[in-house]
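Missing here is one protein chain; the remaining ones are kept as they sit in the complex.
Our next item is subunit A:
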Amino acid sequence: MRLLLALAVAHIRGRARQTLVAGLGVALGVGFSIAMAALMQGSQDDFVRQLVDTMPHVEITDETRAPAPQPAEAAYDVVAFSNLRIVDDRRGIANPTAARARLEAWVPGTVAPALVTQGVARYAGRDAGVTVTGVEPEIEERASSVAGDFVQGGFRSLDAGGDNVVIGDGLAGKLGATLGDTVDIVSPSGLSRGFRVVGLFHTGARARDEGEVYMALRTARILAERPNVINRIRLRLEDPDAAPAIAARAEAGLGYKAVSWQEANEAILEALVIRNFIMYTVVAAILLVAGFGIFNIVSTITHEKARDIAILKSLGFAETDMRRLFLIEGLAIGGAGAVLGWAIGYGLCLALGSVRFEVPELGDATRLPLAWSPWHYAISSALALGAAGIAGYLPARRAARLNPVDIIRGAT
């Protein structure tokens, strides 16, 4: 093997400049692949992080996956029902205190109960439809991403005496209300109450800033006329990736529908998978092109060294030795290129990481999101070596089959 290596090195050195070009082709391919992967992965991570941040990791609602069976179904063995009279269903999560306690016993993270209802906010003759969420301020502060988006006040401001509310700055603008004003909120059943605005938030998502209103769970229950009821339990987990498993367990334990953020955003995550597939296809294509450079140089060497091949065979080298020799040459060029490509990729990542974008709407500059992963280096160099192996093997096979007699005759 060492002998074959020595022969391979001699061949490569004899074609230093061409070898360098082929190696550089691989290096650039690997380098750009790494930088591209870092950028794609980084932007994906960034996107998912934002996605995860703005929503509960698991949301348990007072619904079930399958529609609840009709009580009549349990009582009578029949085929179909008609003209059933609707009983006013008091919806909500049954035994909320017990349900909460059971979740808190094992969920790694925060369990935040809520009562969500619809309403209309009115102030000074203007009104706007809103989603009213009754929360426990102290828990909500830990569980909700909105907690970090307050411009004025916060969830804890809801704890002050009286009926208080925190609203988005978009809604405040729409209504013309500011901090300290009293806004009327009308419930679906027509009940109207005045609430003092004690906090304003700005999430950056317009639908939320214009349409969400938070108040204490206690006051929300009064407004909705549903004492002691909650219809949402939202979980904020220490590890968002554990959400599907935890959602499944919660659903099995409580019987209510529990939706993880992954399930809620399936379409987006699927799109990301497709995006990654496209990326790796492009990476493979780049490296395949780089492989042509290797094919070219190994081909050239086998032609140039036809006489050497004949000599080595006449000395007693077998076809497998010859195949190995040229395969080694291809892999050596590919391997050297890949290592150089790591450096190029790393350098490109550093360069991209230092680019700053000034977005006027946001005060501070943002940087390109880059993710560093050894996998990017491993995958791109594995693809490069694969391409180099194929590119070296094809001429190697031809060289091994070469009949030494043809060459020796040609020389005499």
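Keep in mind that, in the parts below, a contact is a pair of C-beta atoms (placed from the backbone, for glycine too) under 8 Å apart; a residue touches a chain by one contact, two chains touch by 3 or more; residues count from 1.
We adopt the following convention: contacts and distances are computed from a predicted model.
Per its UniProt entry, the chain excluded from the display bears the name "ABC transporter ATP-binding protein", taken from "dihydrouracil dehydrogenase (NAD(+))", "ABC transporter ATP-binding protein", "Response regulator receiver domain-containing protein" or "Molybdopterin synthase catalytic subunit".
Interface note for the absent chain: among A:Leu3, A:Ala98 or A:Ala351, the touching residue is A:Leu3. Contact between subunit A and the absent chain runs through residues 2-3, 6-7, 10-11, 13-14, 307-308, 310-321, 403-405, 408-409, 411-412.
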